[in-house]
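Mind having a look at this structure? Questions to follow.
FYI, not all chains are in this one, though none of them got moved.
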Amino acid sequence: MRKVLAVTGIRSEYDILYPILKEFEKQGFEVCVAVCNAHLSDAQNNTYKKIEKDGFRIADKIDCLLSTDRLTQRSKGVGLLIAGLTQTAEREKPDFLLVVGDREESIATCVVGNYMDILTIHLGGGDPVYGNSDDPIRFACSKLAHIHCATADEYAKNLLKIGEDNWRILNSGNPSYVNIANIPQKTREELSGFLNFDIVSKDYITLLKHPLSSEVEESGEQMRLAIQSCTEFAQTHNLQVVGIYPNTDPGSYKIIEEIKKGEELYPNLKFFKTLPREVFINIIRNTLTLAGNSSMGILEAPFYKLPVVNIGNRQKGRLNAGNVEFVDYNKSHIIQALQKACFNQNYRAKIQELKNPYGDETSCKKIVDFIKQIDTQDRRWYVKTKLC
Amino acid sequence: MRKVLAVTGIRSEYDILYPILKEFEKQGFEVCVAVCNAHLSDAQNNTYKKIEKDGFRIADKIDCLLSTDRLTQRSKGVGLLIAGLTQTAEREKPDFLLVVGDREESIATCVVGNYMDILTIHLGGGDPVYGNSDDPIRFACSKLAHIHCATADEYAKNLLKIGEDNWRILNSGNPSYVNIANIPQKTREELSGFLNFDIVSKDYITLLKHPLSSEVEESGEQMRLAIQSCTEFAQTHNLQVVGIYPNTDPGSYKIIEEIKKGEELYPNLKFFKTLPREVFINIIRNTLTLAGNSSMGILEAPFYKLPVVNIGNRQKGRLNAGNVEFVDYNKSHIIQALQKACFNQNYRAKIQELKNPYGDETSCKKIVDFIKQIDTQDRRWYVKTKLC
């Protein structure tokens, strides 16, 4: 029986790992998880407990999130994680290490896999985002990892460009779709009851906006404009606006202030903190459009065939499935884009027909099928003979 | 005054850094050095003391070399170094981090530079060596570093291939040549006296062979064949053989056993442990050829216009300036190659004319001139907007 040791540091990334790990178990792999970073923080609700409840064996809890906002936090954190994970990896002797993305746990896992001679599977390589310290990390991970699962064909091609061997790369698509597909349908009546907000007699749009690290100062004002634009548009068309709270990155305090002011000013606006996943998914299923700047609009909305209005620079440059309108912070532009997203029937019909570049709900199976056929005795998987 | 914090873990890499740091000081930079890894080990002669004697300020001594031969050594070692270096980098607030190559200190420095937002200069990127865990590290460093000094034009091009911005790359050539050029000449009489071995009345060839991590088991037998071939060839032509002990990598014990046997069997053979640099350089200046598998044969011999016989797989695939014959472990092939290297006057004349792809003794000046013109306030140096 082959063993996979997955490494995860935060809820969002675990949501992607979860269906893959379940598929690994289904296909007879032994699975265990090293949890670290934000999962172990009270401030982040100790999300490691969810992983335990999901039935995975916790190989180790590796504390590496330092309580500071200085730049040392992530730098020293990577060091602590590498030191701790080395201990775990030697004891567990997994056949595969598995990690996602561009964060501290990604680079730490790839470094450990490289030196400990354990095949390392990296999910999400070749996806160029620009503007923060995560981006080069993602590409450094690709140079270190032995096996690449890319979420789009274009990203797989980027991995070829930077010199990775073709046979190490799988275009698996986005593994989180199977999660979404598995969530049971809820009626609008149920949702309305849960939210205590009428989205039965009226249609609604959804607003979800995070701060951007290079525009922290402007985040409050930007949110005010976004709220104004959405509520005005909604009033014109007798719609409701369902808002979702931002993540906890710097700038979020200012956004929350604007949320509170907005809720007092506009009766057609209501914001929600953390919604159970099955509620959130059903809100997205039923909304006319998603406005804001969530990565969901890029990566998951195509799966729902949902038109998206992306406001500002966040997500700019990522692969657009054809469902996203990018607009700047200008009220009339935003309203125009909302108009198109909600009521332009040609556009909406075209989105129904889009071919999702991020794959479909078969990603997890593709990944495990690919890994299964790997001969872990074959040294060519461990030693790269092509690097550029 | 701008400040450079160099990070070094071992003598060989410090030899490359030394002339660059001297040039930085000459051009008005403040220089300090974080020493780590083998420099701090008694088993490696505490080479950090040499750095102190050279007059550089030691910013911190960061212990990270664990006393074990298990794979955990390098993996956990990187973690410890990142943790320690983060502390140093925050205190020193250098304008630039400077590191060489493909070892633990290379990746640790690039990770710290990335998260601590300090411009990181990486020397030696784009040079594809294959067969061990260092190779992917070198390329991961290139994805993280902000400024690249490549030692050959072909290597600079490899950096472009993997998606680095053109304006971040300098083809500086090999910085160690200035070291070599500065070593005073010694006569063969002086060398002979120092070695207590006659290389005045007779010409000599030099043998320097290290183990290869993927061929550890064969290292003894391979050395035996190399010694046999060299001494037989030498006897035929009335030459001496000057041997140098290998590095301490796994397999070296078996090599040393063969050295001891060889010295008893062959009167024209004598091996030396560690030679002072000024002796070693002058031995190379006067030898007919260098046999074995040292990286010197590839990277430095072109500077001496010296023919080289590279035996076995180590160094295979690196850029050949035209002075290297690659042969396998076959006595007649080795002897043939030695014959050509020592006595084929056409071949030797052509080597005198070679254009060295690894540059010349101006590398250090090129590097410092390049760094000097960088505006450290300009954020485009810090944030990569091209990654593939």
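Note that the chains take the letters A and B in the order they are written out, and that residue 1 is the start of every chain.
The definition used in the following text is that a residue touches a chain if its C-beta (ideal position, glycine included) is under 8 Å from a C-beta of that chain, and two chains touch if they have at least 3 such contacts.
As the structure is a computational prediction, the values presented were derived from the model and not from experiment.
Count of copies in the whole complex in this file: 4, from one repeated sequence with 2 chains shown in place.
The definition used in the following text is that only the chains that are shown with their structure count from here on.
Simply put, subunit A must spin 180° to overlay its Cα atoms on subunit B, rounded in steps of 5.
Chain centres here are Cα means. That of subunit A falls 43 Å from that of subunit B. The residues of subunit A lying in touch with subunit B in their complex are 70-72, 74-76, 78-84, 86-87, 89-90, 107-108, 110-112, 114-117, 126, 128, 130-133, 135-144, 158-159, 161-163, 383-385, 387-388.
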